[in-house]
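Below you will find the structure I want to go over with you.
With one protein chain held back, the other chains of the complex are shown just where they sit.
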Amino acid sequence: MSDFFAFLVERFPDLLKALQEHLIISITAVVLGCLAAVPLGILLAGNRSKWLHSLVFGIANIFQTIPSLALLALLIPLFGIGTKPAIIALFLYSLLPILRNTYAGFTSVDPGVIESARGMGYNKAQRLFQIQLPLAFPYIMSGIRVTTVYIISWTTLATLIGAGGLGQFIFSGMGVNKKELIFLGAVSAILLALLADFVLGIVERRVSRKVKPSQSASAV
Amino acid sequence: MKKGLLGTMMLVLSLALLSACGSANKIVIGAQTYSEVKVIAEMYKALIEDRTDLKVQVKPDLSSSPVVINAMKSGEVDMATLYSGEIFNNHFELKTEPKTREEVVEAGREGFAGLGITWFEPYGFENTYAFTVRKEVADQLGLKTISDLKEHAKNMKLGVDTTWLERPNDGYKAFSQHYGIEFGQTFPMEIGLVYEAVANKEVDIVLAYSSDARIKEFNLVTLTDDKQFFPPYDALPVARTKVLEEHPELKEIIPLLHGKITLDKAIALNYEVDVNKRSEREVALEFLRKEGLLE
Partner (left out) sequence: MIELEQVQKRYDDGHVALKDVNLSFKEGEITAIIGPSGCGKTTTMKLINRLINPTKGKITIQGEDISRMDPVTLRRRIGYVIQNIGLFPHMTIAKNVAVVPNLLKWDKAKIDRRVNELLELVGLPPETYANRYPSELSGGQQQRVGVIRALAADPDIILMDEPFSALDPISREQLQDELIRLQQDLKKTIVFVTHDMDEAIKIADTIVLMKDGEVVQVGKPEYILRHPANEFVVNFIGKKRLQNGPDYVPPTVDEVMVDQPVVLDPNRGLAEAIKTLEKKRVDTVLVVDRGRKLLGSATIYNLIEHYGEEGKTLADIMKPVAHTVSPGTPLSEALAIMSEHHLSNLAVVSEDNRFIGLITRGSIVRHLTEVYPPVQSGGYAYV
């Protein structure tokens, strides 16, 4: 155990560098995912054409089912190696869960509330930002949290295409048969994912507390 | 290239799927991610199945030599191809300081015997680490040897495989000390990607594998190891000692490839697979027939 600790101290600067690379890739991918998927989800929730739904969800679903490694590989001829294809691949992955949750959040808003808002004189933008978005937010937040955790895990593969990150420790550890390296990489990635889950979980709970589930007046 | 990546995924799957080699008539040949090794594995499969009633299963795309060695130690892989320089990767304690090709092979034979793995005579080619740049860059900066990199290295982006940065004796740290050279940025990645990476200018210089056909294909130039940092890496077949005892017929078959694969032939095999995109099996069979080892 003390050996590992000494090892940790020795490799600390490398760990920080890898951590930084890892975070940049994961966070950029998730942020881009949100920027794309949230408006898309809002659009779909307000839209009634079935074929549009099927199309969008279908495409996002396809990206999901492609094994991450394959997706990384497919993007290389287009984007080269390094952080760019990594971020793009992970961004494509993040689409479906965030999209789905945004959609669910918006469709969960009590239609009575929206009708009320409309009838009282909220225009479309006001309805969106003051009523629907706050009410849908817990769902969206939940989607973001789940996506972040699992993007952090998948980012460990980014090292294979030259993007660095915590995966570097894992793969090189396997390559030189050094268990401490594998351990360092794996545990760091896990801790990072848990930390993200924890922090975003707090945000999610705080937001949900404000929004009480809407109750119908029926007391019969 | 794509195969290498998918292969790493295969690693996880294969290790999970490798059932105990309880099957008495089955031989498992493990292969790393580079084409020459996979082709050789297919060659052995063809030879063994042709000359004995043993069945052979090839497990390709194991991510690195240490992974292969571990698999052999745990009995999940029976035969493989290793490179003699692997002895410097801390698998056993080196009692001597082998320098020449023959010394390295000998040291390896001795050391690995203690791990239950028997080393056979090499095929006849080396696959060593090679610093490789684009031809224009070599011409422009006047690069012929590794020492020529001294002033330029700190401005260069280096692409390497996933383990070189961590290798103890023939890795980056030791290299830096030996040559007094440090690179501006290092990018570890699946080895199959480095060739295109340097050809497309994503990186300035890569540490390629010397028998790879893509060096020529992408018009790349290899720098000479003038200070002789890298040890020899003779490719040779290895097998679990126990398996050889159970199936002594293998001892006749394995040496059949001794000396049959020169560097040019190895590059040609790689070329067929990596550039012409033919299957390893097809290329293996063609080779064996040409050499008269198979009908």
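Residue numbering begins at 1 within each chain, and the chains themselves are lettered A and B in the order written.
To be clear about the criterion, a contact is a pair of C-beta atoms (placed from the backbone, for glycine too) under 8 Å apart; a residue touches a chain by one contact, two chains touch by 3 or more.
Keep in mind that what you see is a predicted model, and the values were worked out from it rather than measured.
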item: Touching partners, among the displayed chains, of the absent chain; value: A
item: Residue touching the undisplayed chain, where the options are A:74, A:131, A:146 or A:186; value: A:131
item: Identified contact with the non-displayed chain, of A:7, A:63, A:79 or A:122; value: A:122
item: For chain A, the residues touching the chain missing from this view; value: 110, 112-113, 115-123, 126, 131, 134-135, 210-220
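In the analysis below, only the chains that are shown with their structure count from here on.
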item: Centre-of-Cα separation between chain B and chain A, whole angstrom; value: 38
item: Interface residues, chain B side, partner chain A - complex; value: 1-2, 5-6, 8-9, 63-64, 66-67, 69-70, 89-91, 159, 161-163, 165-168, 171, 187-190, 193, 196-197, 200, 202-203
item: Residue ranges of chain A in contact with chain B within the complex; value: 67, 69-70, 72-73, 76, 80-82, 159-162, 164, 168, 171-178, 181
